[in-house]
Every structure is written in structure tokens, then in C-alpha cells.
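== subunit A ==
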Amino acid sequence: MTSIADVLHGFPILSVVIFLPLVGALVVAFAPARWARLLGLATALLAWVASLVLAAGFQASAPGFQFVEQASWIPVFGIQYKLGVDGLSLALVVLTTTLTWISILASFRPIQARIKEYMVTFLILEVGMTGVFLALDTFLFYVFWEVVLVPMYLIIGIWGGSNRIYATIKFVLYTLVGSLLMLVAILATAFAYQAAHGGSWTGAFDFEVLRAYASTAGFGDTLQLLGFAALFLAFAIKVPMFPFHTWLPDAHVEAPTAGSVILAGVLLKLGGYGLIRFAIALYPDAAVTYAPLIIVLSLIAIIYGALVALVQPDLKKLVAYSSVSHMGFVTLGAFVFQAQALSGAILQMINHGLITGALFLLVGVIYERTHDRSIARMGGLAALTPTYAAIFGFFIFASAGLPGLSGFVGEFLTLVGTFAVNPWAAAVAAFVMILGAAYLLWMFQRIAFGEPSAFLLGIRDHLSDISAVEVLTLAPLGAMVVAFGFFPGLLLDLIRQPVADTLASVANAHAIAIDPAIVAIGIGIVVAVVVIRFLSLRPAAASTSVVPAEGAG
Partner candidate 1 sequence: MRAWLYLLAAAVAIGIVTTPAIVVFVFGGQSFDDSLLAAFATLLLVSALAVVTMRDIIRCGLAMIVCFIALAGIYVQLGAPLVAAAQAIVYVGAISVLVLFAIMLTQTKAGPSQLVFQTQAGWAGLAAVVLAVIIGVAVSGTDWPAAAARIHVATDDLARLLFSDYVLPFEVVSVLLLAAVIGGVFLAKRDAPAGDGETR
Partner candidate 2 sequence: MTWSDVVTMAPFAAGVALAMAVLVVDIVRPGARNPVLAVALGGLAVITVLTVVTGQAAATAFGGAYVVDGLTTFLDLVFIGIVAFTIVFAPDYLEPRGLPLAEFTIVLLFAMTGAMLISAAGDLLVLFIALELMVLPGYLLAGYHKSDGYSTEGAIKYFLLGSFSSAIFLFGLAFVWGLTGTTSISGIAQTLTGIASGSAALSPGLALGLAFMTTGVAFKIAAVPFHYWTPDAYQGSPTPVTGYLSVGPKVGAFALILRLFVGALYPLRSDWVQVVIVLALLTMSLGNLVALTQTNVKRMLAYSSIAHTGYMLVGLAAYGAGRQEGLEGLLYYGAAYSAMNLGAFAVIAALQRRAGVTSNLETFAGLGRREPWLGVLMTLFLLSLTGIPPTAGFFAKAYVILAAVQASQAGNAALGVLAVVAVLNAAAAAFYYLRVVVYMYMREPQGEQSPLTHGRLMWGGLAAATALTILFGIAPGTLLDIVIQAARAIGSPGAA
Partner candidate 3 sequence: MADQLDTYLTLSGLLFAIGTFGFLARRNAISMLMSIELMLNAVNLAIVAFGAFIPALKDRGAVIALLVLAVAAAEATVGLSIVIAIYRNRKTPLVDEYDAMRR
């Protein structure tokens, strides 16, 4: 009997997964506009099927990358078109393809203007996202990384809310600052490799070669420190880590529902993926050196994100800040360099994609009917739209890390792993179990419980319960949330090898000594900037936040 892997042997399945949406985008672009929706969905579904075929042919137990495709691209610099998949990227690719078709389906009703352009943009976005996860050449990785940027920029900017331009430009500029520095780091790394190999560019952009080099000979200390800092900044902005997170709430609030879903579901994962795959593997010594700082930032993000989420008046902002908090687990788990923690971090990425994606879909459902997202104006949805409220509640608890659902496993593994390395960090992070429950349940209580609000009663005629199509978009996510809650082994087996690979690259790493003076200067600059900002505040800029009528406890 021939297995799927045999059938796929020699077939460029990865390229198909990546570029199928591009072909679809071209078809959509030249087809009549009224077909755009269905063609877009069909393409996304095809890509999804392709990714599932890939998953079926994947052998989790085999080490290294599979289905590797390799072709010379820019031979002068040894830049290759090199793709490959391992468990980590496979999981994220399938997440991407799934969320893409769900998002497209969820856009059918909300997006009425320029539907053709929308579909084209969305499909190109998918090209970039899958490309990032599958690229094994650092240059190619960067190219795909940037390809993601533009469609998202357009999606927020064209189909977004009232303040969309501010949000989208902020998103792009913020991301671009990081990613361009990453480009410098990638080039510097390639050159360092080239210089160490007698001026031969062969392999200088090949991730596998670089990783092997990094874990044996290793790059120089200065390059590691600076290169890691650059990569870290790029990825931390994407994740987003405190204090680089402020683009996220703005982008989420303004983005259309599907944009938010992809943003939270996939784009943030790009950062986590980059950290785990590239930053740690290429600069292990620097990773170890910076780890304490990153752990502290992660902890701040976890707690701070939850605290800020607590008082957000806007549903999407709340979910956005919850993302900051949740993604803190990813960075925390990645940088304690412990198997369970890293596995947990990866799981957390997937779960966050599913759960937060679903939450944004749900916010979209209500926004579609009320054209409002303010928590204060909702109330009593459970009475008016019971099915909707029930589904919302399900994902609220999934987000709060209720055991039995997928979110729990990731968080707990992260915490267990962290505890083994640093109990205090785990203790601080675990505190979010309370805060998370607090902001989520408080929000849910305010929107779903009690008597229906006057606002909702006023538009009762439009306030239909969740529709079949909307349920269809949420059902796969819910199913996966349950499935991964009960059988996280499905993912854990998949990522076992990548986790081991990543940890192997830091196994022999040593911390680089940093001149305390530099550290002091760095801290001084940060403090100075904060102080200057503080002093430059006008007293008029007083807080406009909602004071909670009642809160936790």
C-alpha cells in the first residue's frame, strides 16, 4: 500500500500550498465580481485541502524538515528558494489555511464594498503567511514576511472602521521598523557565515546550514547580541510583546472581522514562530543572554495585558489586550528553554489562534447587527440571542484556560516548564488565571447577562440570533478547541521533534558577558524616555477610562 507520503514524493506540495491562493487571486481578479466570493472561498478551501494532504503525508517521528524543495534563486549570494516543513510549521500552516477559509466565509456578509479586491488581497495574504512558515531560506523568509504586510495594511485600511488609517499606518510602520532591522540582521548573519567560509556565499542564507553552524562554531558575540536584538525586536513587535504592543489594539479595533481573525490568529504567530525558529536557533548564546530580560517582559505582558484588558470599554480592544496577555505565555515558554514550556508555548500559539480567532468572529457577529462594540451598550444578549451567547460563553471559557479545552493545555505546560526553571516566574504568570477570568467573565456578564439593554431593545428587529453560516465559521474552531483540549497529543507529537531541535541549539549555549555600563545606559535611556513622556503630558490628557461599576471579587 502506498502511503500519502509516497505519493507526494517529489511533488512540490509546499509550493502548491503556498501559491495556490496566488493562482486563485489571479482568477478572482479576472473573473466577474459576482463570482469573487465563491471563487475566493473555493481557493481557500483548496489550499486548506492541500495543507491537509500535506499533513496526512507528514511523518511526525522523522527528524528534520520534510518535503524540502530547493532551487537556486539568486545564485550570486547563494540565496535559494528553499521550503521545508516540520511539525511546528505544519501546525501553523494548517492553522493558517483553516483560519483563512473561515475568515473568507465570515466576510461574505460584512464585506459588501469592493469584494473582488478584498478576496484578492486576502488570498495574497495567505500566500505570505504560509510562505513565512515554510521558508527555509532566511532571505526568502524575509520576503514572505513583508508580503504579509501589504495585504493586511490594505485590509485594515480599506475595509476597516472609522479610524482605520491611523491604525493601519501605525501597524505598518511599527512592523516595518522591526522587520527592516531584521533584514539587517539576516544580511549580517549571512555575511558572517560567508566570511567564515572563505568568501563563499553557498549556504549563507540556508537556515539549516546556518543553524548547524550556529550550534557548532557559532557566530561572534557582537553579531549575536545585535542580530538577536534586531530579530527579537521584529518578532516582539509582531507577537506583540510589552512594550511594543500598542499597535495591536488599534489595528484590531479598526480591522474588519476577518482581518482581526487573521491578525490574531496568524499574524501574531509569525512573531512567535520567528522567535522559536530563527532567533533562538541562529543566536543561541544571545538568546540565553537576553532570556532573563525577555522573561521579565513576558511576565509584564501577561499581567499588564490582563490588567489593561480589564478596563477596556470596547469588545475588540479587550480581546486585543487579552492577546497581549496570552501571547506573553508564548514568549515566556520559548525563553525558559525547557521542553514542556516550549511545547506549551507552541500549543499556546495554536490555541490562541483558534480561540481568539473565534472571539473576534463572535465580536464581528454582534457588530454586524448592532454596529457597535462598546461593552457598556450591550447587556442581556443571553436573553435576546441565546445561541450566540452560549457560543460566546464557550469561547470565553476556552480563552480563560478552562481545562478540557485547548487553551488550558498550552498554558499549563508553559507554566509547568517555567516552574521547573523558575518557580517565581511561573507564580507570577499563573496569577493571570485570576485576571483572565476576571476580565473575560466581567465582560461576558456585562454583555450577556442581566436584562436586555435599552440600546439592544431599540434595535431588536435587527438583532437576530447567530446565523447558520456564522455557526459554520465557528464550528470548526470550537471542534478543534475541544479536540486539542482532550487530545493535545495530536499537536504534541507533531512538535516533539522541533522542540527537541530548538532546545538542542541552545543546549551548549553560554551567556555572553555584557558590559554593565551598556546595560546601565540602556536602562537609563528607557527611563529617560518614559520620564520625558511623563513630563510632557498635559494635565488635560486625563484618563477617559471607564471606572468599573463593580469588579472582581
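Candidate selection criterion: all candidates are chains of the complex that A comes from, given by their letters.
One rule holds for everything that comes next: a contact is a pair of C-beta atoms (placed from the backbone, for glycine too) under 8 Å apart; a residue touches a chain by one contact, two chains touch by 3 or more; residues count from 1.
Computed from a predicted structure; not experimentally measured.
This complex pairs subunit A in touch with one listed candidate out of 1, 2 or 3: 2.
Those residues of subunit A whose C-beta lies close enough to touch candidate 2 in the complex are 73-77, 114, 117, 139, 142-143, 146-147, 149-150, 153-154, 157-158, 164-165, 168-169, 172-173, 176-177, 180-181, 183-184, 187-188, 190-192, 195, 223.
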